[in-house]
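With one protein chain held back, the other chains of the complex are shown just where they sit.
Chains: A and B, in written order; residue numbering restarts at 1 for each.
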Amino acid sequence: MERWLALSAILIPWLGAVIVWWAGDERPDAVHTIAAAIAMTAGAASLLLIPRVGDEVVFALDAGVFFGTFTFLLDGMGVFLAAVACVIGALAVIFSVDYMRGEHQLSRYYALILLFIGAMVGLSLTGSMLLLFFFWEITAFCSYALISFYNDDPKAVAGGLKALIMTQFGGIGLLIGALVVHRVVGSFQIAAFLGGAGSIAPDVLAMMAFGFLFAAAAKSAQVPFHTWLPGAMEAPTPISALIHAATMVNAGVYLLGRFYPAFEAVPGWKTAVVLVGVISASLAALMALVSNDLKRVLAYSTISQLGYMVYAVGVGSVFASQFHLLSHAVFKALLFLGAGAVIHIVGTRDMREMGGLSGKMPFIRNTFIIGSLALAGIPFLNGFWSKELILEAGLEGGAMWAYAIMLIGAGFTALYTFRMVWMVFYGECQTEKHVHDAPMFMGIALLVLALGTMTTWLLAGPFGDMLASSLPFHIMHIETTWNLVKTILSANATWLAMMVIAVGIACWLGRERLVPVVRACGFLKKAAEADFGFEALNRSVVGAVRWTADTLSVLQSGMLSWNVLGIVGGLILTLFILAWGV
Amino acid sequence: MVVTFLMIGVVLAAFFAILAKRLLASTIWLAVLSALSAALFYVLGAPHVAVIELSVGAGLVTVLFVFAIAVSGGEDAGGPAPIPTVVAIVFGLGMMALLAWFILPIEAPEVIGEQMSFTQMLWEGRALDVMVQLAIIFSGVVSVLGLLGENVDAMPFARRKEGDA
Partner (left out) sequence: MSLDMLDLVALAVIGVFGAGIYGLLAVRNLFKMIVVLQILVKAALLALVTAGNRSGELVLAQSLALTVIVVDTVVAVVALALAVQVKHRTGSLDIQDLTRLKG
């Protein structure tokens, strides 16, 4: 039974992708319905997997000596990420029914979303590192194709290409790591690697650890690879919610969490992880504070929160990072979908042209505020519990300077969140357009996510249980939900964080009085607007890749014979080297 | 001996297939090549593959080729190639020399494993292969239907976009 559930969670979306593509563009209503139905079925299948978590392999296919065995396991971390991907995927598809009404080429859109959902489930459930890489690359392709969905808009195409090139650099790190594992341990299985990590030579292990960190940082848009995520905001907003907030960017954190037992002993690795997390969290928070584009603020906020999750892994608490991953997926998807609803209705992404919308779209305002409170870490929403857990873990397990910076970062998070909410919903109304509240399907998606934001923290105990019982190599300290609540409420760290957040909110409310301070930090503002120089760096990397491609295109004469000559020449050369080596 | 005859026949058929001036002649030589290699398979002790190769290679593929050539108007296949012939011959001989160095003399350890029957091996030992074959056949059918469909436009999406814009 488990085997078929696991396989169907991957294959149903993929089958749906083929069906939707076949339905074509002539029948948009059929396409909407089929896509929503398939997405919801996949969501149900993934939720049915949760009670069946265990640590044995549920499906194994022997693919010969070179590819190892293709295995799928149902352990806690994998099933959790798969369920997040499917459920939020289903909600994003439902949202798209209203958002993409009247758009062209819907079959391509939905087919790519369903392909992505299936690949994400495959990524989380697989136990073979080769298959992990395979699914990783499929998600990268879907992300690129969906960012460039409006392919007649040069900004969208450029954003998609930038995302693709940068995440592919990371993918190289993953592939090299997988191949090195196979060489040293003899198998592609993750369990074999985690069990045998003690016997690998330290420098090889160090190379793999940093290679994986590289791949995870590129995928999760951490510094210095973070500039692709703001550029990916050209995608339709449900895509931003699904891929760039709730699922694909979490794959990097998932990678770090899964391989943590093997790498924690590598000297300097944990410090590097903490450093990456801290820098990303703080720089991104500053960049969110100065941005005027609603989706960009959310993108920087995503980078910042992912920095918190990476930091949690670095200080040793994989549970805290996964718990924050759950909370963040829910509230960030809520924020993105809410922002999408606002953008769809008002017609612009610039927050300076919004304002005063509170009275005209009460439903969106309410759900958006719930999400924002969760992001800022206000008590009793899921963001509060998970962020406090991370900060506590940081206090116990990590360096003091890192903890201090993350604490201040929490204050900045509250600051930019309140700024965002105020600029969109309160103040003077800057737009002339006729605005209305959310249409039905958008409203359904927003409502479900808002309810989730208010309740997912209750799952902390069972979630911890599920993780601890099914991951044989991870050492976790888990408690019941009630114990967790008591611990967090009574910890000093919590009250410290509350004070910092209150300071953050006070800064926003008293912003007129802080104007001289803001002016003094003007240089910081300019630096933040310029992405602290990383944008220029990454633009030059992407530019170099494209220049190389353009120059080499001279070799593409279009003539079959010359291409074949090249192929045959290469073949002879390779065979010659092989024969000589043997 | 039979094997020598078959061997020479196979090599000659390959060369004539390439050097033939007319497309139909080329196809007939391909059929001859298929038939001779099927015989060679049988002599080497692989009767199942011999039968399949004979019916598919000398039968199905030849008929397909003739049909395709007829549909598109058979014509002469002559003319000098864009690449100088000398280069092609050098590459061909180079590859042959490399292969000879690589695989001659044929040595392999005698593997005495459990002797399954052909069907048993196919369905149990190579089950993954069979599944992949099915997938490939399915995608081949879909591709051909798409390629030879009635209302196939060169770039349907572009046309639709232009039509709407």
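Note that in this section a residue touches a chain if its C-beta (ideal position, glycine included) is under 8 Å from a C-beta of that chain, and two chains touch if they have at least 3 such contacts.
Quick caveat, the model's predicted, so the values are computed rather than measured.
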For chain B, the residues touching the chain missing from this view: 3-4, 6-8, 10-11, 14-15, 17-18, 23, 26-27, 30, 33-34, 37, 40-41, 44-46, 48-49, 52-53, 56-57, 60-61, 64-65, 68-69, 71-73, 75, 77-83, 85, 87-89, 91-93, 95-96, 99-100, 103-113, 115-118, 121-122, 125-126, 129-130, 132-133, 136-137, 140, 143-144, 147-148, 152, 154
Where the missing chain touches chain A, by residue: 553-554, 556-561, 564-565, 568
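We adopt the following convention: only the chains that are shown with their structure count from here on.
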Separation of chain A from chain B, taking each centre as the mean of its C-alpha atoms, in whole Å: 46
Contact set on chain B toward chain A in their complex: 81-83, 87, 91, 94-95, 98-99, 101-102, 128, 157, 160-161, 164
Complex interface listing, chain A residues touching chain B: 25, 61-63, 104-105, 108, 152, 559, 561-562, 565, 568-569, 571-572, 575-576, 579
